[in-house]
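Quick notes on the structure that follows.
Note that one protein chain of the assembly has been removed; the remaining protein chains are unaltered in position.
Labels for the chains are A and B, by order of writing; each one numbers its residues from 1.
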Amino acid sequence: MLKRRRRSHLTTPGIRTEGAGYLLMAPAILGLGFFTIAPILFAIFLSFQKVKLLGGIEYEFVGLRNFARLAADDRLWIALKNTAEYVAIVVPAQTVLALALAATLNAGIKGQNIWRILFFLPTITSSAVLTLIFMWIYNADGLLNQALALVGLPTYNWLSDPNVALKGIMIMNIWSTAPFFMVIYLAALQDIPRSLYESAEIDGANSWQQFRYITLPQLRPVTFFVVAMGVIGTFQLFDQSYIFSGGSGGPNNATLTVVLLIYQSVFRDLQLGYAAAIAFLLAIVIITVTLIQQHIFGQEST
Amino acid sequence: MVYRDLQFFVLMIVSFLCVMSCQVRMPQIDWTISPLGQSDRPITLKLGGWGSSPSEQRLFQTVLTTFEATHPHIRVKFETVADQYMDVLKTRLIGDAAPDVFFLDSFEAPSLMANQVLEPLNAYLTPDFDLADFETTLLAAFQQDSILYGLPKDCSSLALFYNKQAFAEAGIAQPPATWDELLADAQRLTRDRDQNGKIDQYGLGILPDLARLVYLMRAFGGAAIDPQGKATFASEAALKGLNLIVQPYQDRIAARPPDVGTSSGTEMFGQGKAAMVIEGNWAIPFLQETFPALPFATAEVPRIQDQSGTMVYTVGYVMNRRSQHKPEAWELIRYLTGKTGMALWAKGGSALPSRHSVAQQLHYDRDPLRSALVAGIQYATPWQLGQYPTAIMNSFNNQFISAILGEQPLRQALQRAEDSANQQIQAAEQ
């Protein structure tokens, strides 16, 4: 990728975008460099060490031992499985919900401002309070079970039944992150040139066709962003499973996630080297999924 | 231009390494005890702890103000950690930015003691401090290889809280003295008042959390950990003990807080959804403030196998080994755990004093609500699980819930939990 020959897409002669590129990137490179990339490099370095943190930091090079330990750790595979299941359900659901909400709210319905405000509420409520509210909703005789019983559906012990504990967290997360992506879609919808719809209308396209052949393709780059951030956010699920299980990942490992394991390794056992190895594995999984997804969502017109 | 990227990266790594090396060198800066010309400028001590209710915060501030008044050369800055106390504290200890004196739960003490981040206190102790006045069990929680690293600030044991009105309704005159009586009473106290098939009042409220259960294992000679610090709760004896709460739960005469729409044992008791709970001292001010109409009393935890048993939780004051103001830090600890300071704090009533003399001075040993708790301290199991406490606790809680819900046999759940805990400990020790 670095070998690609230079060819400016901007037709103006005489403007060197090389310098301008790095000028515009400079704050990002410096800011990320010191406070994000440096800690990550440090973490990568640590993944090859046995680290003693308390009482004076000491390292000891252990080669790939931390990575070898990954393979033997049953809990990691359970966590990966839980997390993957979580990603596979939550990402499509929240993306579709966000897009549907945004498209509807952008279609000139009555009182769209009010709807936009109401639908955004879950995102601004702090996550600790949300979790608390959801514990109340998920209680054995809480709101959700009452509603389910009302329409004759089976009720569950949402908080402590291993078969549904993760589902409960999924529902909560879809509900609270969809508005975030809805706002991004709303903003993106504003940038679609209206002339495209006008000419389509002249050609006799109905509203579904317009959505299918104009809106969706135009939203592609933003959808790539939404899905990628969904994948990253869900692979890094931590808060809810921590609060719901009191940090244990139970019942019977049902809410154990990869980041919960990382957290336990860092702070509970002070095994920063091993935690870094897990994080390294997780990052590779996320990047791979994102690159595949970039491929699927097509090449943007760079 | 690949070269330029490379150049930048090299630069960044170099600067990063500089930063790190400064960091590593930093801990070795001077340890000299504060300069002698201290009389003109008071020394500021940092005291780390967690938050609490507004009234407790006010009380604690009063204690600190009193200390400052009697020790004019020391100012105390209380650094509250808003959440995840131990994570934050460990990070600050690693970065050499931890306070001079801080709260430490006995549960976390063994690993900090073993890692040499706490200052040994033996050399500071003077006879007039009267160490013998402290409850031995509580002191032992902050001792390793006969070195004392902390002094207990306060403590709380567990006792049986029972609803007097519910007892009267069920025609029970006395709180249960043995576990068998407890179960029989729980049976009679479990009520479905409106006959809708949903129980409105359970006999017993339980918390399936290792922190509340170790004494049950001990009653049959079991234990949570062995002398090497490995998990050992899958033993036959431990199994018998744990069955004492698994069985009533599965017989539906006991319930957990989320089963009845609450988030803690005190809440389910306060609301009358459980007629008995086994809770600590913290429940007393909470129940009195929040449910003033609730008629409740306390009794010692019922005897099992003809032995008394309960849990005790304690928090100590410890000194940072890298503190730059050690003599002053000791003065603060000495005051806060001394007879005057402790009495001032314990008067608030949310925790029991760790000194016999203070408990007597405040008449807690004769207080109708607190005497059961005070008595329990003598025979209680301190809440400690060796150097890898969270691996053990998390593994246990993770599996025990599914056993209590009947999703797997208790024996299998405990075996899985024990294996998982020991595997984690072994990996950590490598």
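By definition in this document, a residue touches a chain if its C-beta (ideal position, glycine included) is under 8 Å from a C-beta of that chain, and two chains touch if they have at least 3 such contacts.
Note that contacts and distances are computed from a predicted model.
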"Carbohydrate ABC transporter permease", "Pyruvate dehydrogenase E1 component beta subunit", "RNA polymerase, sigma subunit, ECF family" or "Malonate decarboxylase subunit alpha" - which is the UniProt name of the missing chain: "Carbohydrate ABC transporter permease"
Among the chains presented, those that the missing one touches: A, B
Touch with the omitted chain, as defined above, among B:71, B:92, B:303 or B:356: B:92
Candidate in contact with the missing chain, chosen from A:87, A:169 or A:188: A:188
Touching residues (missing chain, whole complex) on chain A: 1-2, 4, 6-12, 15, 17-18, 20-25, 27-29, 31-32, 34-40, 42-43, 53, 101, 104, 106-110, 112-113, 115-130, 132-134, 136-137, 139, 143, 175, 179-180, 183-184, 186-188, 190-191, 193-197, 201, 207, 210, 218, 220-222, 224-225, 228-229, 232, 235-236, 238, 259, 262-263, 266-267, 272, 275-276, 278-279, 282-283, 286-287, 290-291, 300-302
For chain B, the residues touching the chain missing from this view: 1-2, 4-5, 19-20, 22-23, 26, 46, 50-54, 56-57, 77-84, 87-88, 91-92, 94-97, 99, 261-264, 266-267, 270-271, 280, 282, 286, 289-291, 315
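Everything that follows uses one rule, which is that only the chains that are shown with their structure count from here on.
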List of chain B residues in touch with chain A within their complex: 1-2, 5, 8, 12-13, 15-16, 19-20, 23-24, 27, 84, 86-87, 90-91, 93-94, 111-112, 115-117, 198, 209, 256, 258-261, 263, 321, 388, 390-391, 393-395, 397-399, 401-402, 405, 407-408, 413, 420, 423-424, 427-428, 430
Chain B-facing residues of chain A, complex: 2, 18, 29, 33-34, 37-38, 41-42, 50, 53-57, 65, 69, 73-75, 132, 135-136, 139-142, 157, 159-162, 245-253, 256, 264, 267-271, 274
